[in-house]
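After this line comes chain A, so read on.
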Amino acid sequence: MTDERTYRVDLMTRVEGEGRFVLRVKDGVVIDAELSIFEAPRFFEAFLRGRSLFEVPDLTARICGICPIAYQMSSARALEAALGLVPTPEIERLRRAIYCGEWIESHALHVFMLHAPDFLGYESAIEMARDHRAIVERGLRLKKTGNRLIEILGGRPSHPVSPRVGGLSKAPTVAALRAIRDELARGLEESLETVRLVARFPMPELEVDYVFASCVSGDAYPIERGDAIVLSGGRGVVPVASWDREMIERHAPHSNALQATLADGTPYLCGPQARLFHHAEKLHPVARDAMREVGLPREVKNPYRSIVVRAVELVHAFAEALALVERYEVPERSYVEGPLRAGVGAGASEAPRGLLWHRYEVSADGSVVSARIVPPTSQNQARIEADLRALGPSLLAMEHGAATRRAEQLIRSYDPCISCATHFLDLRIEPTHEGSA
Partner candidate 1 sequence: MTVEPAVLAELPLFRPLPLEARAALAALASMEKRPSGFVIFEEGDPPGDVFFVLDGRITLTMGAGAGASSARSLAPAEIVGWSSLLGRPRVARAVVSRAATLVRIPASDVLELCERDPRVGYAVMAQAFEQVADRLVDTRMQLLDLYGKSG
Partner candidate 2 sequence: MGSEAHAPPARPRLGVFKLASCDGCQLTLIGCEDELLALSEKVDIAHFPEASSRTDVHGRFDVALVEGSVSAEWQREELLSIRERSKLLVTIGACATSGGVQALRNGKDVSEFVRAVYASPAYISTLDRSTPVSAHVSVDYELRGCPIDKHQLLEVLTALLVGRRPAIRDESVCMECKRRGNVCVLVAHGEPCLGPVVHAGCGALCPRFARGCYGCFGPKESPATAALAARLKELGVPAADLARRFRSISGGAPAFADEAAKQELEHD
């Protein structure tokens, strides 16, 4: 008699976008591990063609409501590379500040609203608030501070209006930016509490040997800028411009997904664990202390533990933002300009959920000839499925519902952003949309 078990969730919840997964284990062997996405495609690369390059950050922002700044920044960088523009250090600091806002907003959202309920056994943060109101309120407060920082620098949290090719369309006054100082200082304290909180969460066991990929950003912990991309396991550093030669995207029919792997077929991981592994020493000292306090290693092999890494990055983002706000002076220029020219440019930055890479070819009149966008979730997808396979056997000892939740919790660990992924992920729309039809 064969023992075949299927774990599936037809409408994944507490993730950005719409997807489902199926994990089939037969006689103790994983025969199918599939994260599929039924989100409809939106064709960003296609309709960007022919648009003015100055419109690109506004349009690519719309790929994702949670991390629009990442899209704006990676596309602006790629286009600056194509035009040969080099933003001033003052502009880079402003960009880093607004990007910190997005990290705070996105990490707080993920840690408190999306992921924590898994560890504490609730269906949602709203339900969790009945027993742990202070925790949820803290999460909302932290998230609000991130949003407020983005508002000051960009007008609104989703699809802010100031990021542009060359910098920001306008720099805030000193008074306007300083207004958030105290809030950031309080957020820093509360993010430290958050590290302690999530470090105490009961952690499911899983050990994976990862190849980590992350941006390199000079001496800084990488956020808004990728000078190059570094890989672990002795695979070295790759220039941003040639990332599309190191990494290949494959349309894998079994998984319904366009998956990125390294050229040799190795799945890799980007995101908080990868950043920490490569750049732990560049974290703000306060964040490094927090790491030490809770005993977080540089190499985190348990994907569930990414929630702790995210909390540490939250501390870093607050500390970084606070420092930027305190040192802020209104720059001479908030963006750089230069003549149009035909060219090709690639750009990368670290979205909260990982490496986001863009490449554009532009014509001499400033219109886009071709666009390519590789979001973090697509790069992590092969890794997610591999981890699901690794998890499979351990689920057999568990009650079915708990096992399914455990698998879903694993997928959530990567903070997948399905809407982002959609524009390139395969959409084999199945005849029945079991999730909701």
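One rule holds for everything that comes next: contacts are C-beta pairs under 8 Å (C-beta built on N, C-alpha and C of every residue); 3 or more make two chains touch, one makes a residue touch a chain; residues count from 1.
How were these picked? Simply put, all candidates are chains of the complex that A comes from, given by their letters.
Just so we're clear, the structure is a prediction, and the values are computed from it rather than from any experiment.
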Response to the item:
For chain A, the touching partner in this complex, picked from 1 or 2, is candidate 2
Worksheet, complete the sentence: chain A residues touching candidate 2 in their complex are 11-18, 38-47, 49, 51-52, 55, 58-59, 62-66, 68, 109, 113, 117, 123-127, 129, 133, 136-137, 140-141, 143-144, 147, 154-159, 161-162, 164, 168-170, 249-251, 253, 256, 258, 408, 419, 423-424, 426-429, 433, 435-437
